[in-house]
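The complex appears here minus one protein chain, its other protein chains still in place.
Lettered A and B in written order, each chain numbered from 1.
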Amino acid sequence: MAQRIDIKDLDVYYGSFRAVADVGMTIEPRSITALIGPSGCGKSTFLRTLNRMHEVIPGARVQGTVLMDGVDLYGSGVDPVAVRRQVGMVFQRPNPFPTMSIAENVLAGVKLNNRRISKGDANDLVESSLRGANLWNEVKDRLDRPGSSLSGGQQQRLCIARAIAVKPQVLLMDEPCSALDPISTLAIEDLMAELKDDYTIVIVTHNMQQAARVSDRTAFFTIEGTGKPGRLVEMDDTRTMFSTPTQQATEDYISGRFG
Amino acid sequence: MSSSTPRLVRTAQSDPVPPAADRADPTGPADAAGPTTPRTTPNENGDPGRTGTRARPDVAGRLFAMTATGAGATILVVLAAVAVFLVLRAWPAMTASAEELSEGIQWFPEGQTLLGFVGPLIFGTVLAAVIALVIAVPLAVGIALFTSHYAPRRIASGLGYVVDLLAAIPSVVYGLWGVVWLAPRLYPVWTWLADNLGWIPLFAGPASQPPRTVMTVGVVLAVMILPIITAVSREVFLQTPRLHEEAALALGATRWEMVRMAVLPFGRSGLISASMLGLGRALGETMAVLMILSPGFTYAFELLQAGRHQTIAANIANQFPEANPLGVSTLIATGLALFVITLAVNMAARWVVSRRKDFSGAN
Partner (left out) sequence: MATAAPTTPAPGTGNASTRALLTTADTRRRLTDRAMTVVVSLAFAIALVPLISLAWTVVSNGIGRLSPYFLTVSMRGVFGGMDAGGIYHAIVGTVLVTGAAAVISVPIGIMAAVYLVEYGRGPLARAVTFFVDVMTGIPSIVAGLFAYALFAVFFGPGVRFGLVGAVALSVLMIPVVVRSCEEMLRLVPNELREASYALGVPKWLTVVKVVLRTAVGGIVTGVMLAVARVIGETAPLLVTVGVIDSINTNVFEGRMMTLPVYVFRQYAQGLVPCTEGATDCIATVNIDRAWAAALTLILIVMALNLLARLVARWFAPKAGH
């Protein structure tokens, strides 16, 4: 249950402002694709178009196509709610629902569709999702405590458990470790390596070591100046990108001469 | 305040150049009222900061601080005074026997104790307020959600202002409107209710015409408390962290599911306290009830029948102008009951709010 995503000629607008221009790329299934680039280059904006979360911001719209397994996410008849179910998302800052317990947080997405999930099934799903997020052993004794009682890194893994509980095809991660300490970051990176066996993962990161460590393919975005749209400069296997990039801009950014 | 007043006098005297200090005291009437305390002894006079010019700003600063503290304390004094003076004036009625009351007051029911008199009034007051709350809360939640999460952002604040306008209209105008415009239009609704749902004791017919009933009053009160409940819940809904809303949407929630998952749980305690504020308003509302309700003193649940209910506030306004001293005392005793009830409701509301602060700080 992992899907390939093909993006063709994608432009993202906020009102009349073009934030991202002319992106084309292929995201391979069962792999981790990292999006890197300087601040404001549109990589987070681009990421959000992959599950139509940008539509939450008033005035945001896209042109172009995003094909998931050949189906255009922006085609007629496609329901954004259904898209988000297939394309899960983990945010920059951990955001468990504060009024729900740990177990309720994991089940939050599932319960939307399946009101009458049996108690046994629910317990199984909570366990398997938390195991999948490497959190089970830490929280199994306090599943009814509020999600906000966990540490930051645990909260983020809870959010990952919540996202994978609905069994999506793709998992988007928007700088998932930027609010975490190094040890929690390591835990999340280990988790990503395991998750890629089952999911297509796209991660936005500011941390180039992280991109080099975890990703299979890397895409480099940049922006020419303020007011100009962000563009995709190049995309390749991570190893190639970090050793012999074809573009000068990529090399400059990776070697720290810019950004 | 009593402790700050004598010191205020002292410093002003001890200072050789007092005008600056005088000007710094805009709450003159509040504090100047009490220079009855004895003048200071010379000993205290020469004590602090007598080293010429350096002392002056310090004196002025202390004066200013004391004035401010005094003003703050005035709030507590006023609230205490409200309770004390109400008890003081209500005392004759509270200690009078049933015979004294029914002999001394023309409109006092025969053979009834004060408690027996207040009982139906409290019942009517609470009943009208609860009806108002049952109607207003769901509506207010809807309006608040509409302006916070449904309406296009550009017009949302304007729409919020429109609802705020309802709060600016004086209650006597609501009364006039309720009697002249609303009541005749509600009559068919009440008849329909009595005909079709009359088997529920609450809606037992026949519906009175003109509908000067507690149900009509409830509707008007609901309109009157709608703005306060809406305004508070809108504020709370707008404070829902964006992160939580996006978390719900990213799980594949529809807009309504997002509201149920993130917005309503987050705003629940705010909503409870908003409702209690509204309840407090409805309990104390006078004019609309006075102008609409045809009074009666029973414990009746028949909401559509006139002449069954009366509220404390409307009863006071109705009887007060013509009442003799014992009657006034009785009315003040009922007012004391109203004061205690609204105080309890408001304090409960504040308590809910303060509890909310504790656990929303987690994120």
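Just so it is clear, contacts are C-beta pairs under 8 Å (C-beta built on N, C-alpha and C of every residue); 3 or more make two chains touch, one makes a residue touch a chain.
Since the model is a prediction, treat every value here as computed from it, not as a measurement.
Undergrad: Which one, B:L115, B:V180 or B:L197, makes contact with the chain that was left out?
TA: Touching the chain that is not displayed is residue B:V180.
Undergrad: Of B:S102, B:T147, B:S275 or B:Q305, which sits in contact with the chain we cannot see?
TA: Here the residue in touch with the unshown chain is B:T147.
Undergrad: For the chain left out of this view, which of A:A34, A:L47 or A:L73 touches it?
TA: Spelled out, the listed residue whose C-beta touches the missing chain is A:L73.
Undergrad: So that we can see where the missing chain sits, which residues of chain A does it touch?
TA: On the side of chain A, residues 1-4, 29, 68-71, 73, 77-79, 81-83, 85-86, 110, 112-114, 117, 166-167, 169 touch the unshown chain.
Undergrad: List the chain B residues touching the unshown chain?
TA: Here the touching residues of chain B are 24, 26-30, 57-58, 60-61, 63-65, 67-76, 78-79, 81-82, 85-86, 88-89, 138-139, 141-143, 145-147, 150-151, 159, 162-163, 165-166, 168-177, 179-182, 223, 226, 230, 254-257, 259, 277, 280-281, 283-287, 290-291, 313, 316-317, 320-321, 325, 328, 331-332, 335, 338-339, 342-343, 345-347, 349-350.
In this text, only the chains that are shown with their structure count from here on.
Undergrad: Between chain A and chain B, what is the separation of their C-alpha centroids in Å?
TA: Spacing between the chain centres: roughly 49 Å.
Undergrad: Name, in rising order, each residue of chain A that touches chain B in their complex.
TA: Touching chain B from chain A are residues 51, 53, 56, 58, 81-82, 84-85, 88-89, 91, 93, 95-100, 108-109, 112-113, 146, 148, 159, 162-163, 166.
Undergrad: Under the stated contact criterion, what part of chain B meets chain A in this complex?
TA: 152-153, 241, 243-254, 257, 261-262, 265-266, 268, 359-360, 362-363
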